[in-house]
Each structure stands twice: as structure tokens, then as C-alpha cells.
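Worksheet: one structure, shown below.
With one protein chain held back, the other chains of the complex are shown just where they sit.
Chain nomenclature is as follows: A, B and C, assigned in order of appearance, with residue numbering initiated at 1 for each chain independently.
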């Protein structure tokens, strides 16, 4: 996180943010406030244009860098203006809106990291089925790189357009990847029981996410119908080397936690042959041994969302139930940082030639 | 819940409570405070003997019934004294301790509802394996009735000793019963992903359940090793008519929610043949149509823990994933009321010839 | 709270509820669900008319009384229809709207308990100043009785219209009454630092009360400008016997707690002459000794909102700072029950000749 006297070698690379008022925009602001290589020079919002960032986020004040950043005036989203000032733009707006702006920005030569779902699904028909709207930029869909560094690091570095992964998919895919790549599990019996903090529901006013409707309760939602299902299935099918048209179908189910941040996915699988926990753990440790942002916890340890709160880490815990021949994988991330804005900044770092993890938070706020 | 001027036709039946300071003892106190047919005449605690109930629970004060109840002095647990004053005693103490007291009380002619795990498992060896301690009362073990009214109502009415079900098992068994009784699902592919509020961890001082260690975080615990596993397997095997030695083995896994009360179990099963949600729902509705304390929610509705907060209800929601041939069952209870103390009072009602649901809370506190 | 087999001697008195969807409407529904003397026969909502209560509140289902209540269909608010069916109507709608409906209902011979602020301030000009809207029913304003039983029990019993007190005023006035009536404190140096749970902000969709904006934070709001200020000043001036035009002016300040229910007011006063805590406590104990719903806690004990959660009690704790000559009064209530809907039902009980505390919850849900 930013410190007041963080040394910054000018010039930082100018970037823009379309959609500064939602939780992903808020989190991008937090991260960019401390980024030594990127400078936020445009922040847009249809509803808040004309106000300063400091008016939206009072912490962006005072005599130092935060205060300077807070003096930035929010503007209406204008591709030409963004292109005139920015080398790269983050899109933190709803799907459908995103694809329109992305196309204009890329036509103007600006790199784009899109945090919406618009460019995550490779198959246009699948997108149109799950999102119930036409996709108007099929060529960009074909070009976009899915921005999960553990799978697509090289492609991200040369991309013009990164489709930033969804929060649940980030957690699920990283949890399943080693098991699928190494053929440890049956691919036809995967159940993901995912639980997310409430910031995942966004910052829209709505009765359902009022404090008194979320606090001290717990519920499932969108069972069997969550839009992250095809995104997860697409990527895990590729990981498993599934033949075309024979992709993995899995049971993905979501719950709402009375916490602000954090996703914990409990993934139930069946081992394809008996294996000890130790051997499974070795496969996972090997797969992620060079990954700076995935931690395979020690044997027996299980992740908690607080250990990754506010950070880029994905913590993975493993459990083998020898009695049942099952492997249970637990995967914890911060849905706003690793699951959205932090991963977007990582993508930007790669696209802009900066060190991959530059400016990304790693020590959690505890308690 | 009690109201100040609740009319009470004397005499109420005198009952005792061994272990008044834990959360189940606290909840028993709350329920008994409003029960028209039962009167708490003994409350014991090794650590708090000599103090009044009002000193432990300040709300038990004032000029009315609550104040009279609050004047009761906590005593050391003494079977002879309990037997001299009570027709029935609730045991809200840890396992092992419970079986010793239960045996003495029953020998003295007192009925017992034991909230611990000591008499839930029919098989002595299974108990000794999972609880790592000898069971010294095998004949009582054989005699005890598992106190889930939807399965054992008739036996409960004539029991001397009720083994009050665990919180997770109550939720899981009620969720699975109709599907198993009607053969809707495969019995070899059941996964229960259960989440419980923190009161389930008890009221012992410990770093792990401090506010700052539970609030704003989420974690799994005891995966594949939770002691409620054999209890669930015992009952669901009976429901499925499993042959001796061929009992159901299922995957039961627990998580800690940052809420005080409530359990939501998400139960993943595989349909034994294709069925529509409507048809599955009809089976459930029929099974529970005469049950006053189980609500099969309308088609498409999913339970939330707040809808049962502080009450005796088990709310069940159903979801069929036709793409995968899966039935997902959601079952919500209040872990302290339906999952412990309220169910214990229901058992006492049956044993004492009172109306089954007398004195039991049914309207949730919301928000 | 309601129990399934609560015996009900027909006929209960039919009542209506205008505004069933907000938190006060929700709480009225909860209380009426268990009331042995009142039956909810009309529930209105402009936005939800046509749906059943069970659709709004899923717990109102099942085979028993709750299910019967849940079958009630929500209607548009229609004074003639309400008058045709109800002896008394609760108004749980915003101020201004309330006065219009109240006038029509009273003209039709129906008794009214108004939960809004429309009839609380005796002085029309004061109302119009603080609420920035004309008051169109001055004669009803003159007639309305302020529904705090500890001050106006007799007048409430014969009222046609009760102005149900605000939540903060209930807490503040009950905390200050004995000290002012007995002249213990200076009337020109009273500071009330009040903290309320978020349900006090209502159930409107708004960013400011989203879970992620309230959880894990704390803030003051409306300092020196809260509309409950004149209501408190009106009543405490009367209690102190202040001369006309010489009413008490006090500093009333509010904060938002990350809890659903509960108000704790910390009231800072200056003793008019040195007194021991014991002597102050005796004055309070004497004042409230016959009050069923106010508890002066034992010497040294301080109230907590959880001890009154979901109940009608006002718990009062006292602290004398002899070094500074100050009396600090702490007053805790449940803002929805004692501070709104429960107190409204108490008013209805009195108006309808039922026992004052009939059907009112008294045992808190803990934890």
C-alpha cells in the first residue's frame, strides 16, 4: 500500500479508469494510489463527473501524494479524451457497456483491461446465451486474452485487450488447475461450493444488500444459474485437455457471506485413483512453486479469507478423504483485489512492461 | 417468547437444567422463561453456583415472571437434589460428563434430555472411535431415543432418555430424509457443505472464537473429521433402508460463519433418475405436510438463516440441475433453538405429555 | 413471541397495518403474529399490494397460525376499507403521509396509532420548522397523546390517536425522567450521545446503508440537526417543569452502529448538588418500581443492547463521577420494538382495553 514518502521515479505511465464509483473502481483507486509505475490521470463516472476524487474518497486528501491524486476531477467517459491522455484504460463498468468503450479505445490505440465479463467467453454464442445480449465485437472477443497470469502470462504481455477474470473463476480455476493438468480427478464429478463477501454484489443501492438484510444471516443465491459457470467450465476444460464439444460440466453454486471481502471456494472432487494427501500436495506445490501469488498452504492447513484480505494472494488448502476417495480443494482470495482490481493492475503491469507484481498489496490487514 | 402477562395455569411441571452458562444453557433459559407448562426449579453450574440467574442473565429481572425466574440460585450439580425437585432434567454439559449424570438421574427416576453426543450413536464402538473415550453406560445407549420428532415422535413420547440430536445432523437429516425414503438419489454420492454460526463453537474462552478472529473472515474446519459425521450416517442409512454393514458413507464438511446463530447446509446429491424440480418438490411437500416445524419453501425459493433465527423451524429449499442430473437440497435451522435447546424442550414436552410445540418460538427476529 | 399452539380465545380484535414492508411494519407483523388479543386483518403497501404476507415474509407459512396470517393479501391503503374491517390501525408510513391517513381514519371512527413523527410535537410551528412541511391537521395535533406509557398511561387509554414516540426520544426521555422530576441535575448542561443500530435508518434502498458501507465502520451523523431533538426537548422540559418559553435546550447527537437493532444513549449531566451513586440509584429505582418495562440495573451494572434485543425493556444504568460532579445515565432499548412497533402495540393494548403488556416480547434473543 502507498506510503507517504514512497519514492517515485518520474514519469509514471498515465492510465485511465472508466467507472470510478463502484467497488472495483474504488479498489483500483486504492491500488493505484500506491503504485510506483502507474499514474491515474483520468477517472470517469457518468453520475459523479465534475467532482474531485477527494470528494468521493475523503482519504485522498492531505499534503502528499494522496492529496494530489484526490485533486483529479472526475470526467464523463469520453474515448477520445481518454486516448489523448492514457496509455492504458481500465474498464470498471457493467458488461455490454464495456464492449462498446473497449472497441473505441482500442481503435484509438489504447490498451484496455476490461473488468467486465464481455471478453471472457471465447464462444460468442455462449456469451449471448448466458448474458442474454448480443456481442457486437466478435473480432475483439477472439483477440482478447484471459487475464489469469498463472495460465496466460506470456499472452497477456503482448495483448491489446485483457479480459480480466471473474472473482469466482479466479478462485475456482486456480484451485482446480493442478488436479486437472495432472489428471488427479474425475472430470465429471466436480462440485464447487463458493461463498463470497458482499462487495461482490457491487455498490448499487438495493434492499437485498442493505446491512440489515445481510448481517447475521446467510443464504445461497443463483444456484445452477450463476454467470460465472461457463467461464469456469471454459478454462477448466482447457486445463483438462477436453476434446472440443466434450468440455467439463460442473456444479457451481454461490452463497452470500456477511463479510465485505473474500471468497472461499470449497471444491469437491473424486480422485481418479487413490492418492495420499502428501502426494496430492506435492503436485500442487510443484505446479505453483514459481508463482509469486499462489500459496499452497502447508500440509493440513486450510485457508481463511482474512489471510488474503486486501491482497493478491490465492491461498490453497487440500484435504484428502481416503474413506471416500475424495479430494477437497479450498481456495481463498480477496474478491476485489485478486478477484478484480488487483488482477487488473497485474495485467496492466504485464501489458506495459512493468514488473508483474509492481504496486500490488501482499500483506493482509488483520484483524 | 415469553410475554409478561402470559397466563399460566399452575402447576407447571418442575424441570432442571445442568449446565446453565453455555450457549445451549442460555437458550434453554430463554425458552423456559416463556414456557407455559414447564418451570425451571434447578439450574446448575460448577463455576457459577451461588449466584442467581439474574446475575448471569440480567434480563431475568423486574417485577414479573422474568424477575421471579431470575431469583433462582444456581447450585452445584447434585443428582439427588435434582431428583428431589424435578420430573425432568436437561443436560447441557460436555459429552462424557453427561453420561455419568444421566445414569444417576435415570436411576433416581428422573427423565433426561441429554444435549450432548453421549447417547446419539447406537453403536458403542463407533462412539468410542469418534469421541476417543469409553462409553460406560451401554444399556442406556441401547435404550436412548434419538430426539428428532419427524423420525421418532412416538418413541420419544415414551422414552426415559432422549439423545438430543446435534445441530448439523438435524439440518442434514431433515434435508435428506424425503429423498432417501423415496429413493430419489444415489446414496454413494452425497456431499454436505455445512456452514454454522459461531455459537455452535460454544462459550468457552478461546482465541479462535474471539470477535476479531471470526468477524470479517470465513474458514472451513474439521474437514472429513467432524464428529457429527457418524451421527448423520447412522440416521440416513436407516432412512435409506441400508443393509447392516452397508451404511451410507457421505462427505460432511463444516465451515464457520461470522454470525451468531444459524446453520445452512447445502447438500449435493445425484438423482437416481431424471426428475423435474416440481416432482421432487411434491415428494418433499408430501413428506412434511403434517409436520408443524418443517417448511418446504415454495418452488424456487431458497432458505436463509434469518428466516428461522431464534425459532424451531427447519426451512428446506430445493434445486434441480437438469443439465447435471443433480438435486441440491438446502436446509436452514437455528443451531441453538432447533439444533439444540428448542428441540430438547420439544422432547421434554413429548416425554411429559404436553403438546409437542408448547412454548417453542416460531416467529424469527428480523432484521 | 408466538408459539404454535398459543391458545387464542376468539374473537381477537381486528386491526390494520398501513405500511407493512418497512422495518417497523416488519416488526409489527412479528409481534402481531404472537398477540393473543389482536388479529391483523388488513396490511397495506402501495408497492406490494396483491401479494400475500407469506410472499413478503416467508416465515408466515406452514400449517398453523403463522400460515393463516401469511395468507392475508396485501392491499392498497384505503381508509374506507380499513375502517370497515378494523377497530384500530397502525400507521407505519413516513411523516406527512401519516397525517393525511390518520385524519381520514379518525373521521371514520377508527382508532389510530401513528408511528411517524406527525403528531409528536405539540407546537405546530416547531413541527413545520423541523420537518419543513405544513401540518394540515392542527386539531388532531392538539388531541394526540404522546404514547410513552411511563408518562401518559392514563391519557393513552382514552385516546383516539396516539403519537408513538421516536426511538431515540424513548431512550433519552426514560433515561432523564427521574433525574429531572427530582431536580437532581442542572438542566442547562445535558449532552446525549446516542448510538443506533442500522434498522433505524429504514429499509429504503440506498448506498449509505449497504452492508459494505456500514459493516466494520462507525460514524456520527446529523449532529445538532437530528429531528428527534425537539421531541426530546419538549418532553424533558415538561418533566422538569420548565416555564413556558424557557424549555430545556440540550445537545443531542447521533451515531450509526454496525448492528441491526438497538440504541444505547450515553447521557452526560451535571449534578445540581453532590450525591452518591447509591442515592441517585434509589431515586431511579423508586421512580420505576411499578413499571413493568423499565429496569434500573443493579448498582454498578451498565446496560447492553443485547439484553433488550427484540424486547420491550428499557434498561438503565447509572454512573456518578464524584471527581467531576457528573451523573452519567445509560439507557438501552431495542429501537424497533420498544422504540417503535412494540410500543405501538402497547398503545393499542391500552386504547382497546387489553392488558398493557399483552403480546409483547420480553426475553431477548441471545446470543
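Points to keep in mind about this one:
The definition used in the following text is that a contact is a pair of C-beta atoms (placed from the backbone, for glycine too) under 8 Å apart; a residue touches a chain by one contact, two chains touch by 3 or more.
The structure displayed is predicted, hence computed values, not measured ones.
The residue from A:108, A:242, A:301 or A:352 that touches the chain not shown here is A:301. In the complete complex, the hidden chain is touched by one of A:21, A:99, A:260 or A:331, namely A:260. For the options A:19, A:149, A:169 or A:310, the residue in contact with the chain missing from this view is A:310. Residues 23, 198-199, 203-207, 209-216, 258-260 are the ones on subunit B that touch the missing chain. Taking the whole complex into account, subunit C touches the unshown chain at residues 189, 191, 193, 195, 212-213, 215-221, 223-224, 249-251, 253, 255, 257-262, 264, 266, 268, 302-306, 309, 317, 319, 321, 323-324, 326, 328, 330, 367. Of the residues in subunit A, those that touch the hidden partner chain are 1-5, 23, 26, 30, 33-34, 57-59, 61-64, 66, 199, 215-216, 260-261, 289-290, 292-293, 295, 297, 301, 307-311, 313, 315, 355, 357-367.
Here is the rule we use: only the chains that are shown with their structure count from here on.
For the self-contact between subunit A and subunit C, the two sides draw on mostly identical residue numbers; the shared fraction is above half. Chain centre most remote from that of subunit B: A (centre = mean of CA atoms). Subunit A and subunit B carry the same sequence, and matching their CA atoms takes a turn of 180 degrees, rounded to a multiple of 5.
Mean C-alpha positions place subunit B and subunit C at a centre distance of 35 Å. Work out the mean CA point of subunit A and of subunit C, and you get 46 Å between them. Residues of subunit A in contact with at least two other chains: 212-213, 215-216, 258-260.
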